[in-house]
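The complex appears here without one of its protein chains, the remainder shown in place.
Chain nomenclature is as follows: A, B and C, assigned in order of appearance, with residue numbering initiated at 1 for each chain independently.
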């Protein structure tokens, strides 16, 4: 279909002080303006602007045809998005919480991720599935899941998870422009926890590249999304004890930046992996494998994993016990150092 | 409800020569006879006896009330089974192929696995979900998935996967008698590939225990289900090259028998993990972590993973390229030994 | 289609009989019984909202406006029946016998809030929309298999009808003729989405046609219509006639939850014309001389006491234990969970 480009001109280097959820809103706005084929679908994303206000104001600006309140039907949202995507549109589908993506799991597993493969590229599904994830906001049951590993185990879809406003906008725009489906995970706890000066103009961050947040010598800490502040705090406390840490924000969970991990672990010889998903079959195990495959001879101690426990995310009175804390991470750091 | 016990008396030590699918049928028959609360639900499991004949003859013997042909509705099958299970029954739900379990993923993830937790044990869901899995039988698209990791990452459900007729019957009966939900994975390729003399009477195999298939000194090979014959062949070929292998059949994927792995790797110092699921976020990474956690100082070489590739299971003309072969496993063995 | 599903009413907004065939069936006792429970759950609901505002409980979904639907249907149940509520149906479960202290605990993030009193078949509120519908079908199917006359009732909203589980559950119920009552509260909205955007059909009752089961549409703010129509559906289920879909047309007077702001999406005037179900019953009682001022103020005082006592009990309830996060995942804890638990409890001690 025709693609009228009507970029709103921004002064170069102009920036705005935004929270992550505002940056995500800005990223969608940017693409709705620049690409007529983008269309947002989801529950309560229109008038209401989404339960987290991520789509605030977008329906008013772009109309009900491009910012669509759908029925309460996740499989319907993803299934119809597949049809829109193979026929010229770029759907951005919002799952209200990651815990509610499961009804759409079949559509994502058997179609979204496989259509390019099963048509040798004749059809493709350039779509983004946005999902707020994680515990720590005193939400009801099932609202706090962290299920990235269910999608990194699904060839054909990329999985991205920013930890700050700048990365959120740049990665979201990259995801929308990606020719393949991308699951875009948004750490609810970071939505408003901090602000950042970010460019008003359109920019992208390459999917697949991690980011070194700080340089250290003794231990490599690997985390993403909502666990980044936890990693930083733990690293601070470690510094006080004279342990200096490399802190890596993976940013993309699939395809994973193995080089940034290997490069760091070859230097430090020790690694602590943090995620809030369950330990068993969590992505932390993949990182252990990456290190096993790339840095075996450099390892001075077993790799430590500090993760959510192998229990369902508990009701919120106990969620702080479920989540990795700086204290638990620090214990892991010291364990590797004292090994 | 009343539980009339009407065990059909079997002569002690009486055995029968059965294929795996016959052993599974025998296991269900045994439980239907001994426990009136067991009920089988699934698509085409009645008159038709299941597309693999696993329920052959059971409806004729036990009636349409206990062996129920359901509508074509996986979420309906699992969702109603939850209701049956919390109200006195032990449903054995058949998913026709593992690739068709995805529509029921939400019910399994948010209810089957969490009901005991969310009611502190007041309600529980003693049910078994049977699912034939794996590639190699020239089946159509989606019929060949191997998705165990999507369930080992789900606290509250156990995952079992036998590789031979004897284990299949014993583990299935244990699963049916288990107070908690069990996903019972059946390797289609092993359904009729071999026969075994197995006890006619009721017996169980403890869920959670792996099995050492052969003793060796140089390398530990860890596999399960359809990969066991591949592991055995590779071990044979390794023997010819003077490399002796410990071969472990995990049998239960969650909870995993970490002791049998650690005990072996501490002896051999080398490990090759085999599974047909995709490498990324596959269970092989968990095993790498188990070894990292338990046997770090004993490792002489990086752990090798020989798995399905990070691509959707291809259409059957290419499936043999997707699956781990003895040749690929042998290459992995030699790599660890020559490291 | 709408025409073939007229809204059944027994009394009008002024509290006068519309359907006079019920004049003998409705007496002071029944009216007061319904009124008591509607007042009770409203008092609970308003207390919960204020507790949330004070930060004494978590996010809370009020049901004000739906009291007639929830009380009328819950009182129609028998003591051995099964009830499968959503997060907004604790008016129904409290009426059916759920413990008020535990109800407050639930909304304060305590798993203890899901544990029903012994012998009460009250399932935890379904959070994933519509997932409880097949559960109700299965539980009632089990009763049928046991040859009892017990039934199950599933509560769900207008938005829930868009989910696959609604469809799959009703199809199973119709095929296996299970004793299930599908009690839909059409309160006009699914969070911000009005029913016109949720579905193209003007009624929810007509969706019963897809399964060839009875569908009825009732005035969900007329507690008598709710009570007697639900009873009919329950009796049909008990007597082996299978499931019924009830559309109880009501109104969510407040916000979706205490975290929601309806002014963003709901025209201010909308719903203004709807007569509060409690007022409507009050008018009926006055019209029929069932109104007893003293008794009422006494009742209100007692309800207030009950609720304050429950709040106190909630706040004095034993601290949440980290152990409980591990102990109820399986009947028997696997080794790795034992390890995770012990090492974490160790760390807590430090």
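Note that in this section contacts are C-beta pairs under 8 Å (C-beta built on N, C-alpha and C of every residue); 3 or more make two chains touch, one makes a residue touch a chain.
The model shown is predicted, which means the values in this text are computed figures rather than measured ones.
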Shown chains that the omitted chain touches within the full complex: A, B, C
Among B:26, B:43 or B:286, the residue in touch with the chain that has been omitted: B:43
Residue of C:7, C:43, C:199 or C:259 touching the missing chain in the full complex: C:199
Touching residue (missing chain; options B:66, B:143, B:251 or B:270): B:143
Residues of subunit A in contact with the chain not shown: 1, 39, 65, 68, 70-71, 73, 75-76, 78-89, 103, 106-107, 110-111, 115-124, 155-156, 158, 179-180, 208, 254-256, 258
Missing-partner contacts on subunit C, residue numbers: 1, 162-168, 171, 174-175, 177, 197-202, 206-207, 209-213
Missing-chain contacts mapped onto subunit B: 43-44, 46-49, 51, 69, 71-76, 99-100, 102-103, 138-143, 279-280, 309-312, 314-319, 321-322, 327-328, 331
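Methods note: only the chains that are shown with their structure count from here on.
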Identity of the chain that, by mean CA position, is farthest from subunit A: C
Cα-centroid distance, subunit A relative to subunit C, in whole angstrom: 36
Computed distance of Cα centres, subunit C from subunit B, in Å: 40
Contacts with 2+ other chains: residues of subunit A: 99, 102-103, 141-142, 280, 309-312, 314-315
Sequence positions of subunit C contacting 2 or more other chains: 111, 127-128, 164-165, 324, 329, 336-337
